[in-house]
Every structure is written in structure tokens, then in C-alpha cells.
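Just one protein chain is left out here, and the rest sit where they should.
What follows is subunit A.
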Amino acid sequence: MIFWDSFVNYFQPLVLWYLRPLVKWFLRKTTKLCELQRICYGDPQGAERTLNVETSLRLSRRPEIKSLIKMLDSVHKDVIYRRDFVHYSVYTVLTLKKIHPKVHPQFAPSFSRCIEQLHGYETLKRDVETLRVEQYDADNPEHEAKLIKLWEAIMPDTPLEARVTKQWQDIGFQGDDPKTDFRGMGMLGLENLLFFATDYNKAARQVLSHSHHPTYGYCFAIVGINLTSMAYHMLNDGSAKTHIFNISYSLPNMRLFHQLYCYLFYEFDRFWMEEKPRDIMEFNPIRDKFEKSIRHSLAKRDTLFKINLYIDNI
């Protein structure tokens, strides 16, 4: 068995390299369609189709396609407009594969959609990174306003007595001034919390009330910032692609990232309460267990997270 595994590991790249073109050629001759067409016609719309298109493009040895991929991979640092990129991609593939748009009218729209999603995902990564590297600055009135807005949204019945106050600990910051708590997540951490508190206000306040539980309590904001880090890493290593591509009604954008975060927070809270931790010192192992289960779901091509907005009355 071990021998077989190492055998497969050793030969798989060779097989991919030599056999793949052969299989592709055979299928092309029998179906009269190129691989990208077979994917765009045969695979269900969403992550399945877009990810297969991406794999097919990445495995291509044609210099034109290689430069296409190089362009896609640089979206996070250079500004490459979506329309330009889509036009260029469609044009390149249509000419290279000799696909006539009049004969195959469905191909271009379907393929464009996949390219738009791939481009949108990379753009989202760039936007998220821009927010993350922006450090919270107490001298910036915009930052300060957002922090106050967070308080007002999540503690509507309790006025904040001062800018620097122990009250911040009630929503789970560490001390009397939240400014040092965002650390490596920067403004991304605050924007995530603020989105949760405003767009899913009821859910966020329910989660906050759980965080005050006498035995299973935790620090709402600090756990939130740790979950920002989880969402951030899932976005960057590409594992969030399945979920993002399956939400097909809009292109990847910041709102989708915030919603993914809200889902993680809401579900983490439930997971935490169900685990019945002895105390807060169990946070890291339980977080790791939670992350593992989320990553397991994301590995499935049909995964789509939806916040289950069932709010219990307490």
C-alpha cells in the first residue's frame, strides 16, 4: 500500500504531463468541444464550474494562457480592470481554441462569468489586504467614528460614558481603550465587527449576550478579531473560493467577505456554547476544532454558507 502511494505520488505529475493532452485530444475529437467548453456546458454554475475553468487554465502550456494566468495572479498588486481582463480572456480563448461565437453562442457568456468571478476574488483579496494593513489610529476621526458607531449599534440602551472607559470591556475589548486591540488585523477587524453589529444586529446582540455567560463567557470583540484573522486566512489561501463562487447572485465583493465573517462568528458562538468549555483558556483548541470543521465544509464544491438567523429568546 505504501509502495503504491509513493508510486502514485511519483508518477502522477508524469501521467498528468503526458496523458492529459492525450485524453484531451481524444475528447476533443469525439465531442468536438475543447476542455473549457465541456466545463462551461457540463458543470453546474458556481464553484464547480469556475474552479474547473481555473484548473484547466492553470494546467495549460500555451504561452497565451500562461500570460493570462500571470495577469490574474497580479490582480492583487496591480490594478487590472475587470472589463479589460474579461475581454482579453474571452478573446484569447476564442481565437486560440477556434471557437466561433455564432456557432457556440452560450460559451462566451458562461466563460466570462467564470473569469469575472476569478478576477473578483483576487480584487477582493486586494481590498481586504488594504483594510488589514491600515492600522487603527486614534487621531483619525473616521476611525474614531466607526468605533463609536460599533458601540451604539451593539449597546443601543447604554450610552458610552467616555472615549476611554472600562465600559469597552463589556463588549469584550481588553482594557479601557480598544485602539491597541486590533493589532495585525488593523481596520479590517473593526469593519468586520461593525458590519456584524449593524447588518445582523439581532444576531450580533444575541452572540454578545452569550459572551456574558457566567461559565461559558468569552470576550466578544477579541474573539471577533481572532475570527477576522480566520476569515482572512481562508480568503488568502483560496479555501473560501467554494463559498464565494457559489453565491452566484453577485460578484465577489467586500460585502461577501463581511458576510462570511458574520457566518463564522455566529457559528463559532454556537459551536463554543455546545462544547461547554471549562473556561476561556480552552479558546485555542476549540477555535482550531471549529476551523477544521469549516475547512472541511469548504473543501466540498457545493458548499454555500448561509447565516441561519434563528434567534432564541433568552
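Note that contacts are C-beta pairs under 8 Å (C-beta built on N, C-alpha and C of every residue); 3 or more make two chains touch, one makes a residue touch a chain; residues count from 1.
Criterion: contacts and distances are computed from a predicted model.
Per UniProt, the protein behind the absent chain is "ADP-ribosylation factor-like protein 3"; the candidates were "ADP-ribosylation factor-like protein 3", "Transmembrane protein 231", "DNA-directed RNA polymerase III subunit RPC6" or "Glycerol-3-phosphate acyltransferase 3".
For the chain left out of this panel, the touching residue among A:L14, A:V79, A:V103 or A:M281 is A:M281.
Contact with the chain that does not appear here is found for just one residue of A:P101, A:P156 or A:G184, A:G184.
One of A:V75, A:I171 or A:I222 touches the chain omitted from the figure, and that residue is A:I222. Only one of A:S60, A:Q169 or A:S297 touches the absent chain when the whole complex is considered: A:Q169. For subunit A, the list of residues touching the undisplayed chain reads 169, 174-175, 180-181, 183-185, 189, 218-219, 222-223, 225-226, 228-229, 232, 279-284.
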